[in-house]
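Before we start, here is the structure in question, set down as structure tokens.
In this view, the complex is presented without one of its protein chains, the others remaining in place.
Each chain carries a letter (A, B, C and D) given by its place in the written order, and its residues are counted from 1.
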Amino acid sequence: MSALITISLLAILVLYLGLFKAKQALLPVTLIGLLAALGLAVSQWDTFAEPIYSGMMLFDKYAVAFSAITIISTLLIFLLSKDYFERISENVAEYYAVILFALAGIIVMVSFHNLTMLFIGIEIMSVSLYILAGIKKKDFASNEAALKYFLMGAFSTGFLLFGVALLYGATGSFDLEAIRSYIIQNPQQVSPIFYAGILLMIIGLSFKVGAAPFHFWAPDVYEGSPALVTAFMSTVVKTAGFAAFLRLFMVCFSPVQSFWIPIFVTFAALSLLVGNVTAVYQQHFKRMLAYSSISHVGYMLFAMISLNSESDSSVFVYAAAYSVASIIAFAVLIVLQRQVGNDSFDSFNGISKKNPFLAFTLTIAMLSLAGIPLTAGFIGKLMMFSRALAGYHIYLTVFAVLNALVGIFYYFRVIIAMYFRPAERNELVVSPLFKFVLAVSAIATVILGIYPDLITRLI
Amino acid sequence: MESVIQSIQGVPLNHYILFSAIIFTIGVIGVLIRRNAIVIFMSVELMLNAVNLLLTAFSAYRGDASGQVFVFFIMALAAAEVAVGLAIIVMIYRNTNSTDINVLNRLKW
Amino acid sequence: MEIILLLIFLPVVGAAIVGLLGKLELAKTVAFIWSLFSLGLTAYLLSEFDPGAGTQFTVDYPWFLSMGSRFNVGIDGISMILVLLTNGLIPLIILASFNHEYKNPGAFYGLILFMQTGLLLVFTALDAFLFYVGWEAALIPIYFICAIWGGPNRIKVNIKFFIYTVAGSLIMLVGMIYMAQQTADKTYDLQSFYQASLSAGAQSWVFLAFFLAFAIKMPVFPFHTWQPDTYTEAPTTGTMLLSGIMLKMGIYGAIRWLIPVAPLGFAHWGPTVLVLSIIGIVYASIIAFTQKDVKRLVAYSSIGHVGLIAAGIFVWNLNGLQGAMIQMISHGVNVVGMFFILDIIIRRLDTRDTDKMGGIAKSAPTFAIGFLIVLLGTVALPLTNGFIGEFLLLMGVYNYNIYAAAIAGLTIIFGAVYMLRMYQRVMLGDANEATLAFRDINANEKVVLFIICGLVILIGIYPNPILNISEPAAKSLIDLVNGKIGNVSSF
Amino acid sequence: MNLFYLVAFLSIFFSLLVIFSKNPVHSVLYLIVTFFTFTIHYILLNAQFLAIVNFIVYMGAIMVLFLFVLMLLNLNKDTEPMKSNLIKIAGVVAGLCLLVTLVGSLRAVDTSAPIVLKNPGIGLVKNLGKVLFNEFLLPFEVSSILLFSAMVGAVLLAKKDPK
Partner (left out) sequence: MFTHLVWLIPLLPLIGFLINGLGRNVLPKSAVGFIGSVMVLLSFIVSIGIFTELNDSAVKSVVYPLFDWIQVGDLKISFSFQVDPLSSLMLLIVTGIGFLIHVYSIGYMHHDSGFAKFFAYLNLFVFFMLLLVLGSNYVVMFIGWEGVGLCSYLLIGFWYSNPSYASAAKKAFVMNRIGDLGFLIGIFLIFSMFKSLEFSTVFSQAANLAPNNNIIVLITILLFIGATGKSAQIPLFTWLPDAMAGPTPVSALIHAATMVTAGIYMIARSNILFTLAPFTLNIISIIGIATALLAATIAITQTDIKKVLAYSTVSQLGYMFLGLGVGAYTGAFFHVITHAFFKALLFLGAGSVIHAVSNEQDMRSMGGLRSKLKITYATMLIGTIAISGIPPFAGFFSKDEILAHAYEHNKLLWVLGVVGAMFTAFYMFRMLFLTFSGKFRGTKEQEEHLHESPGSMTFPLIVLAILSIVGGFIGVPEVLHGNHWLARFLEPVFYASSTKVHETAVLDHNTEYVLMAVSVIGAVMAAIIAYVRYSKNGHVPVPDTADRGALANLSYNKYYIDELYDFVIAKPLNLLSGFFYRIVDKTLIDGIVNGFGKVASEASKGLRLLQTGNIGFYIFMMIAGIVALLAYGFLNI
């Protein structure tokens, strides 16, 4: 809770800093604040947490772990933001604040214990993201991304709310515990309204995480938004979305899983297919990452199809692995966009010669995303496959394997371009902060890949 | 007031649900068939109001106030969304002189 | 410090050191010396090794407990052979590459040493997950070696190789996860795998899942099409690593992780696999007849030879298995020698086309002798290493079925045909301008060739020490499987 | 009881007008009417406070904002390029499909008890306030972040950059 308060206050403080033109202080203050929030969040580590504020929030290990990973990711992204917003607009402080607001919403999302909080958390995050997607005001792509995201997001919110309403209608409460006990007490005559509510919730949440067939917004919005925002969306936001998704279904709906598991199987398969296959043909790194993020949603959905005590840590590991790797990818993307002005695969040609460090870290990221052993991404995939097989979804797993192969193909395009293709290019300059982010993320990826028990047994 | 209360007594809950669903669907259709971003947005508002009504009906049915409280939050959200959404639309209009969503399809494939 | 940890992780430390040397030419020397350390360590291990004592030097640390995996390694006779092969061949391969000026040698040799650790993990792992990690850890470096330093068509060929291989291993991974969930204690432990009781149907599937990975790696017909292209396009050092050591991963996997893990699956699919292996022998040999690209020719010949090894394994008797063990070493030595020789030729003539060669024996008599000895090893002439393996393998196949042995035995004839044809086209006949100017081998090449030829003959004359290392382990594996299959006579 | 059906009919009628009228300004006006019918519904449901809030916030503030923007952007003509009829029909069909499946999956349409107001007082400010500031205090506070964020964002986006 104190993390949430810290972040909210931090956002306001940042706004004030902006007001007083203390631009130089923005980044340090934000970083320090986030570190403080991180410390406060972690200090709440408690195995026997109880819901607080009339059952609105529950800061259990799950919530703390996901808060921590989202805060850390945000930290890393902020480290990349130096000079980034300055180029877009004068109102840097506001952007910082909006990101922090979004993060506050995310903290709410991962620790909700009441549908009200879920709803408010999601909306804080979404509204902030609508804004962030459109911060390049003169840029058509950014405009388009903002509008698309906004209209479709608002539309999907309608479904989410309808679902909430139906759940309320069936159970008479917004409290997760109450909803769960409703199912357990009426195992035979669960109201059809309740099932319809679940379906509508699935629609709403699937949209937020970008699972097929509700993924259509994702590639366009990811492409159109500024790279840093896309990084935030595809890492922190996705992680939070999944955390909320999983929490809701684990706590509330697990007794009726036979009803919704086939849906997730279908969604997982569709997401894998659409994400991976479409990514193959992409010519631009950013859009490729957008599609690939859809495919990762597919993998993460595996955790939903056989729920047990390991599902949460599976998603956690996967999300963590995916986040760090994506941050590297986006960091490189930002460097490229700034210095080459282009993010097509051709612009990666021969990076290994001019900047081996950049190439090396990006290679680790790509290997991790592709799920190659000794990287965190592999551990994530392994745990997801494990989940699927624990539910005897063998065909789905084999299908996922085939898709993973397709994934390797397009991730390796980057590696191929960097290492095996020659190119006349200028030296790429990587600022120390970027270097720091790249190094930390790469090291984290490898360490988690080599000794996964560091985080797999957290939750 | 009593007569009013009397009059509501007896309307089956499912008629409220049906009614909300219809309004909701009309909102969805509106989103589907219109090109003007503002009108689309208004259709979304229609959907939200359908939900509001449903929540209130449930709330009344169960004699539980929390449903109505939730409506407040939805209204707060609606307000926030309207502010942001209209700002976005205005921003786009400045760039394209249009609020037609079909104009905005550069990002594709 | 457990010695086995040193054995496994020494190369990776070397990889880091060599990698840091970057563009310095010193890197190759350091890498060579480092690989000699490993070799020395292996020699020490060998002196301490007791073939009859089962798995030795075991180390068991908690590692990835949440998935039920431990860092559990150890060496038994079968592993010992492969550790010996790996650590013996890598110094040789590094030495063989000395005549190349690879750009960025630090990275090049660092990758080789990194790969060594992966290979050693594969050959010593007693935990499926660890095995898988090693399996892939060996693949990544070789992919980079081939794709960075390879021929003009390297990108396309290598991505295919990589994806193809990973396809197999991912399916294997699925099989492993499935197996782990079926074990009593939900772990990836090898012994738990052995003790898991699955239905015959489930074992069939597990068998197929594992087999696919191994079949692609070996490669077994019809999963072989990546191989000639990759061998052709890879830098020779990469080809040596691939053919000399890497493909033994598949064979080793079949011995340790396939047949004992899914014995009933093996009982069901074994004959089919055997047929595939034998088809592979004949098929690849026939293709080799008319190949004009020398590297491609040897690539196809390797498919044929490996087909025989696979056949020897899938008949699952002592002769076949022991034949496979010794043939793995022999094939490693021979194929590395063969590619080394081809590399000498290709480097000097700048072509791989046999039509542009001929008469080299005249300009380079010493080289011709070395070539001939390696060639004789390859065609399994008695008193060379190839004979021991092929004799035992064919005998193993014969014990299973005489017709299978007769067809598999065609390799003896076909091997002679294409190898001698190549030798004739390359070394004999009229010389042309290019081959007249052919320099005979230099000191470094002489040393490498001498070592290889020495091994070819030494193993051929006195193979028993090697056979003795693996025999008890092979026996106990066979007993294990036969005990599980039950009615052995049907198989 | 019949009043409900009458008002419901009006709601549906006007909401249809909202989506089918060509002029956006008309749409807004119809929407305001629709919202007014909703206010009546709230009253019928004994949710007096909601009715008032709906009247003030939605009709008063939000819809005016819409209208304001429409006027600002000079969109008060019926020249909006409509989608082709095909798409319209497809949209309507899709919407009806949605309705059918939605209602179908609710399956509650003909098997539920009529609403009986157990606790007629819940809709009063006094009671709602108690719930809001006890149980729902946290969401209430947190929603301030939502509004704050939206506020900042709206300013940020709508403001003309000096550059």
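As a convention for this text, a residue touches a chain if its C-beta (ideal position, glycine included) is under 8 Å from a C-beta of that chain, and two chains touch if they have at least 3 such contacts.
The structure presented is a predicted model; accordingly, all values stated were derived computationally and were not measured.
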{"item": "For the chain not depicted, the shown chains it touches", "value": "A, B, C, D"}
{"item": "Absent-chain contact - pick from C:Leu381, C:Ile452 or C:Val481", "value": "C:Leu381"}
{"item": "Touch criterion as defined above, residue of A:Phe159, A:Phe232 or A:Phe399 at the omitted chain", "value": "A:Phe159"}
{"item": "Contact with the hidden chain (one of C:Val18, C:Leu126, C:Leu342 or C:Ala361)", "value": "C:Ala361"}
{"item": "Full-complex contact with the absent chain, from A:Phe59, A:Phe112, A:Phe330 or A:Phe409", "value": "A:Phe409"}
{"item": "Of C:Ile3, C:Ile17 or C:Leu318, the one touching the omitted chain in the full complex", "value": "C:Leu318"}
{"item": "Sole residue of A:Leu75, A:Val110 or A:Ile203 that reaches the chain not shown, by the stated touch rule", "value": "A:Ile203"}
{"item": "Touching residues (missing chain, whole complex) on chain A", "value": "147-148, 151-152, 155-156, 159, 192, 195-196, 198-199, 202-203, 207, 213-214, 216-217, 219-220, 259, 262-263, 273-274, 277-282, 406, 409"}
{"item": "Contact footprint on chain D, counting only the chain that is left out", "value": "83, 87, 90-91, 94-95, 97-98, 101-102, 104-105, 107"}
{"item": "Chain C residues that touch the omitted chain in the full complex", "value": "160, 163-164, 222, 224-226, 283, 286-291, 318-319, 322-323, 359, 361-362, 376, 381-383, 387-388, 391-392, 394-395, 398-399, 402, 405-406, 409-410, 412-413, 416-417, 420-421, 424, 427-431, 461-464, 467-468, 471, 475"}
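Basically, only the chains that are shown with their structure count from here on.
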{"item": "Whole-Å gap separating chain A and chain B, where each centre is the average of the chain's CA atoms", "value": "28"}
{"item": "Centre-of-Cα separation between chain D and chain B, whole angstrom", "value": "4"}
{"item": "Two or more partner chains touched - positions in chain D", "value": "102, 106, 108, 135-136, 139, 143, 146, 149-150, 153, 155-157"}
{"item": "For chain A, residues that touch 2 or more chains besides their own", "value": "116, 120, 123, 127, 130-131, 134, 137-138, 146, 166, 193"}
{"item": "Chain C residues touching chain A - in the complex, by the definition given at the top", "value": "62-67, 129, 132-133, 135-137, 140, 144, 147-148, 154-155, 159, 162-163, 166-167, 170-171, 173-174, 177-178, 180-181"}
{"item": "Touching residues on chain A, where the partner in the complex is chain B", "value": "116, 119-120, 123, 127, 130-131, 134, 137-138, 140-141, 143-148, 150-151, 154-155, 157-158, 161-162, 164-166, 168-169, 172-174, 193, 219-221, 223-224"}
{"item": "Parts of chain A lying in touch with chain C, wherever the complex brings them together", "value": "310, 313, 367, 372-374, 378-379, 382-383, 385-386, 389-390, 394, 397-398, 401-402, 404-405, 408-409, 412, 416, 419-421, 451-453, 456-457"}
